[in-house]
Every structure is written in C-alpha cells, then in structure tokens.
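Read through the structure below, which is laid out as structure tokens, and then see the notes.
Left out: one protein chain. Kept in place: all the others.
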Amino acid sequence: MKQTKLCKLISKSEPIPGIFDFTVESPEIAAEARCGQFLHIACGGGTFLRRPISICDARDNCVRFIFEVKGEGTKALAERNIGDFIDVMGPLGHGFEVKPEHKNAVIIGGGIGVFPLFLLAKQVKSDVFLGFRGKDRVVMEDEFASVAKSVTVGTDDGSYGYKGYIASAMDEYLDKNPCDVIFACGPKPMLKAVKAIAERRGIECQLSLEQRMGCGIGACLVCTCESTKDGMDKQLRVCKNGPVFDSREVTLND
Amino acid sequence: MKQTKLCKLISKSEPIPGIFDFTVESPEIAAEARCGQFLHIACGGGTFLRRPISICDARDNCVRFIFEVKGEGTKALAERNIGDFIDVMGPLGHGFEVKPEHKNAVIIGGGIGVFPLFLLAKQVKSDVFLGFRGKDRVVMEDEFASVAKSVTVGTDDGSYGYKGYIASAMDEYLDKNPCDVIFACGPKPMLKAVKAIAERRGIECQLSLEQRMGCGIGACLVCTCESTKDGMDKQLRVCKNGPVFDSREVTLND
Amino acid sequence: MINTKINFCGIEFKNPIVTASGTFGFGEEYGEYVDLSEYGGFGAKGLTRYPREGNKAPRIAETPSGILNSVGLQNPGVEYFAAHTMPSLKNCGAHVIANMSGNTVEEYCEMAEILSDTDAAIIEMNISCPNVKHGGLAFGTDAKTVNELTAAVKKHCKKPLVVKLSPNVTSITDIAKAAEDGGADGLSLINTLLGMKIDIHSRRPILANNMGGLSGPAVKPVAVRMVYQVHQVVKIPIIGMGGVMSGDDVIEFMLAGASLVALGTGLFVKPDLILDVKRDIAAYMERHGIEDINDIIGAVRLN
Partner (left out) sequence: MINTKINFCGIEFKNPIVTASGTFGFGEEYGEYVDLSEYGGFGAKGLTRYPREGNKAPRIAETPSGILNSVGLQNPGVEYFAAHTMPSLKNCGAHVIANMSGNTVEEYCEMAEILSDTDAAIIEMNISCPNVKHGGLAFGTDAKTVNELTAAVKKHCKKPLVVKLSPNVTSITDIAKAAEDGGADGLSLINTLLGMKIDIHSRRPILANNMGGLSGPAVKPVAVRMVYQVHQVVKIPIIGMGGVMSGDDVIEFMLAGASLVALGTGLFVKPDLILDVKRDIAAYMERHGIEDINDIIGAVRLN
C-alpha cells in the first residue's frame, strides 16, 4: 500500500528571494522518484489542501524540491525549519519518458519551471534552455551546466544572456542542430510556443503542465487539461495522466 | 489606543505533563497587568478564535501564563519555541480587588485554577489552599509557599496532603481562624462550594469564572454568566465585567 | 489621489468599511482599539422593541474557520438605545447603522419610528427572526412575508431602510427582489448560516441554545456567491459581509457587488482589522491604477 510520509527537512536555502530550495530525507521517495513527478505536500499555516510541488532531484535517500512562495500554503512551508517533519504524498504522477531513441534531447524551462527539469537533465545529456524574467531571477544555471551538453540562459528583459523569450532561442538553435525530443516546463505562453515549434518541426515534445489540484492521485477529477481527443478522453487528469504529456495529446486551451 | 502585541517567548517549561509555563516579554503588559486579569492569545494551529489565558505573574518587563493543552489551539501554542513571537491582546478583564480592609485573606484554587492566583498571592499575604486531583498533578506549591502566610495542599484522591475537596479543608480552617475575604479560582463545583461556604459565613468572596469567549473585550456578548440581578443586568460579561466577580453577584447556574 | 468615498442610500461614507451588527457592541469596546472615525460606519448591536436578556451560555462554539453563536439578541431595547446610546455616539466620527429585530410586523414598525427620530444614519432590519404571529417561521424565509414586512415598515421609516437577508433560503434572489419591491433602500447579506456542534463526550450541543449562527471565513464563499447573485437582480445597493479577514476580502465582496462591506467575526481575532484593511485596499487600488473605489463595485466578469 502507498502511504503518506513524514519526511525530515535536512537542508533549506533561499537561492533567490521568494524561492526556497528544500531537501527532505526519504529513502522510499528517493528510490521511487522519476523525473517530472511531483510531491503533494501538506504545507500547514491553516491551508486546507495539499500543494503539488515538482521533484527537482532525488539521490542519497533524499528528495529535493524548489518552490516559490505564492500564497499562505507556500509561505507556511517556507517557514519550516531544518529538523521539522513535512507531510508528503508521493512521488505522484506520470513524469518525462526518456526513450533509447532520444539521442539529441533539448530541455527548455521557464521561471520556476526549470526546477522539475533538473533530474531529467541529469539523466539525459541535453542541450538546455533556461528562461527567466531578468538577471536577478536566474537560478540553477551552474547546476544545469554541470550535467548538460550545453546551457543557454535567456532573460525576457535582456539583462542576462539571450535577450527575449527562451523559446525563440531554442527555435534558432533548432535551425542548425538535430533534435529528436523536446522536454519543456514553464508558463503556459512558453509551453504554447514550444508546442508550436515542435509540431512545426515534427519533433517529439513532452510538456509538464500545471493545474489547481485536489486529491493529487486521479480520483477527484478537478485538475483536468483538455486533450486533443473527444468524448471520455477529452479531459485528462494532470495529476495522474500527467503532469507530463506528449504535446500532441493536449490542446493547452484555457 | 490599545493594541494587540507580538510578544517574544523567552522561557518555556512543562512542569507537569500537559501543563505549559510560558513567559513572554512585554513591558507594556507587565506594567498594566493586575491580578486576575487575562491575556487573549492567538494560538495558531489553524484555530480561529483567540484563547483567554489568565496571567500568572508579571514582573521585570515580562508576563507569565500557564495553560493546559486541551485542544488544537493550546496544542499549537505549546509547540511554540523560545524566540517565537506570540500575538497577545491584554491585559483584559476585571481582576481581583484587593482592599485595605482585607487583613485576613484566604486564597483557594483548584487544578489549573491555581495559576491565576499567584500574582494575587504575591500581593496579599494570604492563607492559601490548593486542590488537585492527585499527587502527580500538584503544581506551584513551592512558589505559593514562598509568598504566602501558609499553604495547604489537598488532593481529591488523598495521594498528597489533605484528603478530599480543598473547599472542605478551607471550611475547616475557617472554623478556627478569622477571615475577611476569600479569593477563588477553579472548577465550577469548587466555586459553588466556596461560594456557599463564604455566604454561610458572611465572608466577602471573589470568584474568577471561565466561559467560552469571543472578542474578549465585551463587545460580542457571548461569554456571559448569570447574575443575581434581573433585567438588563441578568447577563454579565465574563471577559469585561469579570472574569472576577463578587460571589453575591453571580448565580453559578449553568 | 484615490477616492474611497461611497454614496450609500444618499449618505456619504468616507470609506466602504462598516461592521456587522452583533460583533461590535455599540462601538465602545472596539473604540478603545481603533478610533471609530476610521470606519465608514458601524453596525450597532441588534435591538428589540423591549429589552432582552438573551440566551444562556455557552453562546459560542468554535468551528473550522468560523464560529457558531447564539446570543439571543441580548440588548437594552430600542428606547434605551434612542435615549442613551445613540446620543453618546453622535460625534463618534462614523455613521451608525441601527439594527432591529421584531417579533411582529407591529414591533418592527414601532422600532422604525423610534429609530427614525435618532441620529442613526441607516436602519437595518434583521428578518431572520421568528414571526411570532405565524407559527414562528422566520420572516426572512418567505418572499411574500418579506415584501409585506418591508412595505409596512417603510411607511414608518424616515431613514434609509436596509433589509438584512438570511442565507438559509432556497432562493436568495427571490427574497432580495421581494425586499426591493417592498421599498427597501438597500440590502445587507449574509446573516449567519444555521449550524450545530455536538460535544461527543457529553452528547450535548455545545451551545446552550443547541443551534446557532455560523459566521467567519468558513462562510465567505457562500456570502460572495449570494452578494453576486443579488447584485445581478436588484438596483438597490448592498452591504456585503461574511468572513472578511483582509482588504482583499473586502475587494472580493465589492467586485461581487457590495457597495459597503462589513467586518464581523474577524474583529474577534484582529480588533484593529480596519487598519490592515484600509492599507490593503489602498495598495490594491494603487497596484491596479484604480482612482475611484466605486469603479470596482460589481466589476467581476464571469468566465
């Protein structure tokens, strides 16, 4: 039987303001975790629902996740101290699928969407594209650089690296380089752009989606996304069928 | 204007299981606090209302309060750590009235009702009666002994000191000793017994009452107790008119 | 310079923040924490034709994100209020919203007359009371009764008459329209949801009165929904309330359709809540470039 777990917080940092980098101890989760999966965390602070937070890394009996303080729940979570126990369900969901034919992989992340891509980047030597709003929001560049073939960082405001949307940087790269899969996570406009680029170029593309969640395991049917199919397959469950989907499966409509 | 205050927790202990002894820093509250008054504390832990907790002591810019863990609120409060800030309203309410004619004062407390009597005992040299369920629940005996004329401890089960209800011990004492005021705090059956004894003997008696509270300042009219008067004075506000009342003012009816 | 002034039933409120009747006494106690002039107005304790002792204690039970209460309208009576309380509030710096509850139509009418001769700015009529002459069913649960009661009281009322709606009804919009048709100048909602909490060890309800009214953040989604629905079907302005704990909550009620918003149970937690609320509202208006707070009333757009 699966279980919720009380995991000890063993390291905590705030690499950039409002972004918290947590590592908790859990041999079971660390052993099971696949890239692109998430944890469903009871944050405390008087909030009711758990919060889905993607797994950033898993090794040495520990799981690492990085999150942004957005509301009461994540605020309460950020206030936990080292040594505290955190109530975690997971690993949950269907993550990225790495296949033998993925010889030339591209990973693209935007903003807080870069975190769920790290475990994947460790697993598949890739050309990585990371986009941020500005120089002061750039995070994890060095870590990705240590495991990737190449890392291109861009900022929307041009204050660091490539100037403009990171999907455009990737598109320019694809003009000149072979690629047989794109893995993406980030804000919806970025995902829409990546999906369009991949489909225009005929490249397989896996997208990690977000949605307001309830149970986190596929029972309550609230965190749906629209699929390209009709009928009973029209609404897919982000928590169970995803969070990672083949780009041709989903419409990204609101 | 009055204000809620964020007070730093500077000392914390658990003298007997489930009873927590907290001292917080607050020069303003310490200066204002009168014996028998209470603090209205936001405990956290997802509870909504504040919890009224009596002041046990006030000195050196600090306020001390002792409480029993009874539910989620007090549980969350007990989990606070030294250095944490606690959201406090107070001091609130009408406390004990010490008058010049109180030459021979008796203080009687039962169970967690002994805590609100300590500041009073420091102020009026008294004969003190403290009742507990059993030996393992006896608390603050030495502290009361250090400030009182005499201390008599009793236990319901006879496992320590006087065997039986502490009100009976007081009644026996009053057979042989002069007394011009009784100050009491404790469970309702004890208060009823003390009230009856005082009225039979014609001794002034001040009772500290408890009731489920809302605002804590007299606006919401939920924490009423029944007075011996009729009409608009029938319902008194425990938080504002009390928590300490002259025993002849209140009926102690349910 | 942002404008937070609201014209409500022809009366200018310097800001949209008022208080819910029953949570604020007659202003005296909370006035020690925040000057009453910080409020646009405040709702005074519910009055009855004659003094009432109210229910036995316990009168309150805590529930998840809320409370149940059953005070039972303890109050000194409308005549005492008119003679003593209201005169003392004349210069408090905020409008006083007098609140009245009756056992019969006649009592409501008499109270409206008495209150009309005071300095209260507005008369709020609580219709969640049992109609003694008609089997004790609450006035507020039947549209025809609400219409007739409102029309009758309106004839005796020289102040703006605001009808306070009970949420314990199948169709809040039917009741709202009935009040409007009866001549109400404004509506306030929501009153409390009827609830119960049982002590499992004693097997008895915690409230001495067994049942009580649920308020606090727990009910906010129901309150916002009802304010929205009512705003869609009436032309008269609304005082919204139900679990407000922040300036953001006030904005939410205003977007749903409230012109004024009342703080209530939240005051028990934060006696100076109004100060946070005013600061948050100013920040919101600045962030979104809103110059006049009236622009957000009912400005929610459906998906």
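Letters A, B and C name the chains as they come in the text, with residue numbers starting at 1 for each one.
Heads up, the rule we're going with is that a residue touches a chain if its C-beta (ideal position, glycine included) is under 8 Å from a C-beta of that chain, and two chains touch if they have at least 3 such contacts.
Bear in mind the structure is a predicted one, so any value in this text is a computation, not a measurement.
Seen in the complete assembly, the chain not on display touches A, C.
Set against the missing chain, the residues C:84, C:204 or C:279 yield one that touches it, C:204. Per the touch definition above, the residue from A:84, A:156, A:226 or A:249 contacting the chain not shown is A:226. Summary of contacts with the chain left out: across C:21, C:48 or C:63, the touching residue is C:63.
Here one chain is not drawn; of C:115, C:189 or C:218, the residue touching it is C:218. Mapped onto chain A, the interface with the missing chain covers residues 1-4, 42, 46-50, 89, 211-226, 231-232, 234-235, 240, 254. What chain C contributes to its contact with the hidden chain is residues 61, 63-66, 68, 141, 168-171, 193-198, 200-201, 203-205, 207-211, 214, 216-222, 224-225, 228, 243, 248, 251-252, 255-256, 284, 288, 296, 299-303.
To be clear about the criterion, only the chains that are shown with their structure count from here on.
A simple rule picks the central chain: find each chain's mean C-alpha point, then take the one closest to the mean of all protein C-alpha atoms, which gives C. In this assembly, the C-alpha centroid of chain A lies 55 Å from the C-alpha centroid of chain B. Among the residues of chain A, those in touch with two or more other chains are 46.
Under the contact definition stated at the top, the residues of chain C that touch 2 or more other chains are 65.
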